[in-house]
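Notes to accompany the following structure.
With one protein chain withheld, the remaining protein chains of the complex are depicted in position.
Order of writing sets the labels: A, B and C. Residues in every chain begin at 1.
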Amino acid sequence: MAENKERGSLSDILNDSVDSEINEDEGEEVTAAEVLERLEQAWLNEKFAPELLESKVELVECMLDQIKEMEENLKEAGKGDLVGSLHRLEIQRIRYVISSYLKIRLKKIEKYAFHIMEPSNDKTDYISRLSAEEHVYAKEYCKNVEDLLKSLALDDMPPNINSLDKKKSVPQPNLDSYLFMKVLQPQEQVELDPDDQPTDLEEGAQHLVRYSVISSLLENGAVALT
Amino acid sequence: MDPSEVDFLSEKQHVKILPNFKEGRIFLISGDLGPFEPGLTAEVPLWMAVNLKQRKKCRIIPPDWMNIGQLEERKDEEKEREYFTEMPSKSYLELASLLLKSARDDIPHADEVQTLIKDIWEIRMAKLRKSINIMMQEKETHARLDNLTHLEINSIRPFLTSALDRMHILRCNVVENPSTGTDY
Amino acid sequence: MADDSLYGSLQVRPSGWDYFELDDILACQEKIPCTFETQVKDLGFLDHGSDSEHIEPATKMELPFWLAKELCARQRKIISVELPKVYREAYRQILEADATAVDLNKLGPYFYSVGGKLLEFGNAENPRIAETLMMTYMKRMRRLMDLSLNKLDGSKESQTLLPKLDHDEHNVFAFSQEGLREFEQWKQGVISKLTSSKTVINQRKRKRTEDN
């Protein structure tokens, strides 16, 4: 931050703190506002999707940097200062989205821990959808639960059945759960149900469908959950 | 989703305010606002407008559709049309109730506006139940609901998704045990 | 009926996902009328109706689903199985006549899920069972919708249908009532009120009962 700048009102201080252009690796200029928009949609998608989705932890980290920078500058603002309190309220809103997003993912990791951590070729590679911190957490969680099952039950059972079948007999998400989605990019001839003819998805349309029918469209951003 | 989260999302939409303070541009993370001049309208997110109003720093200008004339027209149209009409915003009810709660003095004929909005909401909810009834009767397995707003979707979500999830299981049973056409 | 390819993606979920679910464990306890096809040595004591050392062929016993399923799986044929009463033709006609009047809670609280499990026995009446389950559910669900989306005060009408709900129906009703209650709270602006945790509430209730 430019030290020698003559100390104007708070908003002057804050001008240079908001790094409005955040360069993404594709070199495309993405503003902080756009990153926040994507994070909010990632939060809603994660909230409604039955299974763990791709991690958007880079959006979280970007927003946390923005908040940290903003909070640094706010230290100088007086308690009652109007603009300072508006910035703090916005920060609290962004923190809520981040916290809720990470908590929803953590709950899914806990609920489907074995299913996520047990690699098998005929299902989604969930491990690649975990952030580094989530991966550490998931491994510890599985070990902790398995140790509990062993110490309280499995170790005292006859030899031929004293292990948990982590491929089959563990909680798994219902990929046919019904949910609401909205169309972001128009799609041609999508089969929403084997009983019906495929239909076109028009931009802005809202549909009530089963998750499995649109999971790939969700992944490549053609639809969003609402 | 918890209704307070639906509210939270609706507070992102912008509304016009009449500030009584002077301030230069404000660079929020979610975008730039201002400058603010007493008596000059400015556009801010709803959460900021309500906060400024609570601190008596502005008056809020209700959106142009939030007046008796327009709302009566919408109410009649909603009554006539079989399907859902498009609402002025996907969070019209949250916006209206938040303004009616924290900036009532800024809304002319607030009581009538409130009842009209409530009526519109009730007509649409009755329509929603009717269309679900038909959906179940026809055993439809997906539906298009373009003009449904966030709060309407949210109020029907718990029932509809859990009911249809169980129906799906029963439907798979039927599909996996097709009758081979022999008469019973 | 439709050819299989069209129905490619419509299969019941692979079993095992509900291995830890208490309700599924309880549903699997449902009694199934069985007849032993072969002798079972040294387990006569399981048949309270006789004091023989072994279970003799042709013995009729009611076995829990979890056992009946294993004993007549694939080629073993240790037992043959009959449909429980409530899934036979007579009851199916009652359901077809007036689905919303039937007390499914009495017929076995896990009516739909047990019905689905029975299909594993490959009985000739499977198609009709599956059809009846679906049709019954659809009819009752439409009635249930009005109840669960209307007033919270538990009108007379809901009092008559509520106790007759099967476990799945009750979950749908409870879940949508939850949503409705939250929405009502939202209307009075109470919704963003922070509340103490349910464990604290339970604790306080226990303290109150201990005190007086």
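Criterion: contacts are C-beta pairs under 8 Å (C-beta built on N, C-alpha and C of every residue); 3 or more make two chains touch, one makes a residue touch a chain.
Quick note on the criterion: contacts and distances are computed from a predicted model.
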> Of the options "Mitochondrial 54S ribosomal protein YmL15", "DNA replication complex GINS protein PSF1", "Ribonuclease P/MRP protein subunit POP5" or "Exosome component 7", which is the UniProt protein name for the chain that has been left out of view?
Replying inline: "DNA replication complex GINS protein PSF1"
> For the chain that does not appear here, which of the shown chains does it touch in the whole complex?
Replying inline: A, B, C
>> With the missing chain put back, one of A:F48, A:Y112, A:Y141 or A:F180 would touch it. Which one?
In response: A:Y141
> For the chain left off this view, which of C:V12, C:V40, C:M138 or C:L162 is in contact with it?
Replying inline: C:V40
> Touching the missing chain, which residues of chain C?
Replying inline: 19-23, 25-26, 29, 38-43, 46, 63-64, 66-67, 70-71, 76, 78, 189-190, 192-204, 206
> Which chain B residues would touch the chain omitted from the figure, given the whole complex?
Replying inline: 2, 4-5, 7-8, 51, 54
> So that we can see where the missing chain sits, which residues of chain A does it touch?
Replying inline: 60, 64, 79, 85, 88-89, 92-93, 95-96, 98-100, 102-103, 106, 110, 133-134, 136-137, 140-141, 144-145, 147-149, 151-154, 156-158, 160-161, 164, 169
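What we mean here is this: only the chains that are shown with their structure count from here on.
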>> Taking the touch definition from the header, please name the shape of the chain graph: line, ring, star, complete or other.
In response: complete
>> I'd like the Å distance between the centres of chain A and chain B, where a centre is the mean of that chain's Cα atoms.
In response: 24
> Considering chain A alone, which of its residues make contact with at least two other chains?
Replying inline: 174, 176, 195
>> Could you pull out the residues of chain C that touch at least 2 other chains?
In response: 2, 7, 10, 13
>> Per the contact definition, I'd like the list of chain B residues that touch chain A in the complex.
In response: 1, 5, 8-9, 21, 23-31, 47-48, 51-52, 55, 57, 141-146, 148, 150, 153, 157, 160-161, 164-165, 168
>> Touching residues of chain C toward chain B in the complex: what are they?
In response: 1-2, 7, 10-13, 112, 115-116, 119, 126-131, 133-134, 137-138, 141-142, 144-146, 148-149, 168, 171-172, 175-176, 178-180, 182-183, 185-187, 189, 191-192
>> So in the complex, the part of chain C that touches chain A is made up of which residues?
In response: 2, 6-10, 13-20
